[in-house]
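With one protein chain held back, the other chains of the complex are shown just where they sit.
Now for chain A:
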């Protein structure tokens, strides 16, 4: 099998680069395209956006590739093997089914979908098509995410018992018209950004989540329809607990606050609140100079390409379905003000393997 792995350092291009179409040309698409341009084994064939002007501009920015407003047309272009979908969350279900139906591989922005039945339907469609589906839970591919996972798996803290994970920052969204602020389009903040933390903490712990108790806050404005601050506390079947906070309601003067703590039976792991940045104290106040590190999008892309070439998935489909379920549980918990059991969400057994078990059916040709 070919290896595309940036994680292992091996890279040998296949005979023909994988042809990729990027669907949705917002800011996150640029991150994926940037990663793509760094590879010899995958090529950007074209872009799709419902807005013709945006599609044309993105095509022009990226060397004059093809563009269209019609996904079906893009899927019929010659040399297209796979798609990267970067559209609003609520559109993921239909777009993913169209990609599966066309027999193409898919890397799709998180969340996989905004409801559990939709997630299951998409997972089943890719399993039936025998093509690769991966949800872009990018934090798994950031340096810190991998370092914490490696430390836990190496037994550095013994048996992990409590994870604290907080990603806190200022308001970064546009105005009232932003789709993220519309729960119908985004699924709510727990589905939009909360799934990053829910997936990362669950991956770190390697445990099966049982319930989610979430409290949200509309901090920036009482009139918000989503919670710009989320606290999601997950209880796992092995007795461990994760406290996950995601915020765009903090006022930190532009400094991102990240908190990682893992309390284990034999130790305590922490990451400084300012991560790997260097504080800059200047006449303009406090800021941070981030340290250069790995490009999470590039590592993620490599992992997806590795999966397409037959390696074990770094982000299994079951985990993407589970992340959606945890996000839905968090939203329901905020509405009901009670813990919500994952078992109430109707995840079929075929998508709920026991943690740590080998992936049996990851939607790809063996």
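Just so it is clear, contacts are C-beta pairs under 8 Å (C-beta built on N, C-alpha and C of every residue); 3 or more make two chains touch, one makes a residue touch a chain; residues count from 1.
In the analysis below, contacts and distances are computed from a predicted model.
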Looking at UniProt, which of "Divalent metal cation transporter MntH", "Xanthine dehydrogenase family protein molybdopterin-binding subunit", "Gfo/Idh/MocA-like oxidoreductase N-terminal domain-containing protein" or "Beta sliding clamp" names the chain that isn't shown? "Gfo/Idh/MocA-like oxidoreductase N-terminal domain-containing protein"
Of the candidates A:69, A:219, A:288 or A:309, the residue in contact with the absent chain is A:219
Of the residues listed, A:233, A:271 or A:352, which one is in contact with the missing chain? A:233
Residue of A:43, A:121, A:143 or A:161 touching the missing chain in the full complex: A:161
Cross-chain touch to the chain not pictured, restricted to A:237, A:252 or A:278, is A:252
For review purposes, identify every residue of chain A that touches the missing chain, sorted by number. 157-159, 161-162, 164, 166, 168, 213, 215, 217, 219, 229, 231, 233, 235, 239-241, 243, 245, 247, 250-253, 257, 259, 261, 263-268, 273, 337-339
